[in-house]
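First up is the structure itself, then whatever we jot down about it.
Missing here is one protein chain; the remaining ones are kept as they sit in the complex.
Up next, chain A:
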Amino acid sequence: MMSENPYLSVYTLTKYIKRKFEADPYLRNVLVKGELSNVKIHPSGHIYFTLKDDKSRIQSAMFRSAANSLKFKPEEGMNVLITGDVNVFEASGQYQLYVQTMQPDGVGALYLAYEQLKKELAKEGLFDARWKQRLPLLPRKIGVITAQSGAAIRDICSTIQRRYPLAEICLFPAIVQGPQAAPSIVDAISLAESNGSIDVLIIGRGGGSIEDLWAFNEESVARAIFSCRIPIISAVGHETDTTIADFVADMRAPTPTAAAELAVPSREELFERILERKRSIYKSFSHQIKQERKRLTTYQQSYPLQFPERLYRPFTEKLGGLDDRLLRSKNDITVNRKANHERLERMLSFYSPIQRIKEESRNIDLFSERLTRTMQIEMQKNSNKFNSIIRMLKALNPLDVMDRGFSIVYKEGNVVNSIENLEVGGTVQVRMQDGTLEADIKSIMLKYKEDNLNEQ
């Protein structure tokens, strides 16, 4: 048979090998210790991982039936003690450790290093929220630090292209795995910073084992990210992988695609936002117009503008009242004055002197009449008396006596009725009945005698 066709089918060979594994009693019940790596918990409940130590590794699987009894969640870097069996998975031709039981055995060295650095940087405050820079809303230039070829850059570019083609992408290629990775990433960060136009920086790579992602747990990378002035989004591995870079970055994205989504807004959202702004502007504006119109209407309908005459109506009324009062007052004053005047007039006429004048005038007449009468009587009386005196006087007139021979002697105008003041040689005047003569005295005799007549 072998000479006819010496070549085995892959399946036959694999079957043969599988039988060898199954035949070995030691491999049926293995006790093994190692560190967990690349742990994947399948939604079905099966757990797949690589068990490893410094020198070797073995693919392992723990099916749900066994996994259900686990008291802890298998995590990257854990050191574990395992019982199980080794067999061949025919489809891939790989031998695998099928795990029956698993318990933790201390912590893996890398995991320990990770925990230590994390603790140290946290203590230093590098993870503090106050250092987190805000991502720009609309970045112009997006820097990407990742491998030049690989799913990460493709995912990032296609995501940004789809969401926000306005942005420019600048790739700063870096080695993201292996011993050169950390310095390469640090260099790329400083290159991006010195470029000067990068608005946001995505640093990351696709998923992998803790060793694959290790550069992102290096202190130098963490410090470069921390001191970078450009906001940084970290995007390392898958959802479950958390690196130091993730803690120190301004924003952590679970995957490169998610980082691109965080870095730029989506075009659809922006269209929506522009529309929203348009609506807001329209709404505010029309609201304002409405408000202003309402205000205008309010003013137009306001009492003063609606009934302007009512504004001055009170004044008109007041004026009318005052007019009336003024008129009334005027009348009152006139009537009062008139009455007063009449009263005074009456009083005046009552005390008028005309009556007295008349009376007195009558008295005067009376008196003057009486006076006249009295006077006449008196006159008559006196006249009679005068006449009688005249008669008497006429009877006594010395001139009449002279008719009978008597003369009157004057000396210097005075009648001389004695000789006493006469002297001889003097002259006297002698008045006769029909004239006067001057006579010189010749002699004077003291005794009065009738014979001396001729001396005269």
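Simple rule for what comes next: contacts are C-beta pairs under 8 Å (C-beta built on N, C-alpha and C of every residue); 3 or more make two chains touch, one makes a residue touch a chain; residues count from 1.
The working rule: contacts and distances are computed from a predicted model.
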Listed names "Exodeoxyribonuclease 7 small subunit", "LrgB family protein", "sn-glycerol-3-phosphate transport system permease protein UgpA" or "STAS domain-containing protein", matching UniProt entry of the absent chain: "Exodeoxyribonuclease 7 small subunit"
Hidden partner chain, touching residue among A:17, A:30 or A:170: A:170
Residue, one of A:41, A:81, A:270 or A:422, that touches the chain absent here: A:270
Selected from A:9, A:194, A:301 or A:443 as touching the chain missing from the view: A:194
Selected residue (touches chain absent from view) among A:8, A:31 or A:138: A:138
Contacting the left-out chain in the complete assembly, out of A:240, A:284, A:302 or A:372: A:284
Absent chain, residues of chain A that touch it: 136-140, 148-150, 153-154, 156-158, 160-161, 165-173, 187, 191-192, 194-195, 267, 270-271, 274-275, 277-278, 280-282, 284-285, 287-289, 291-292
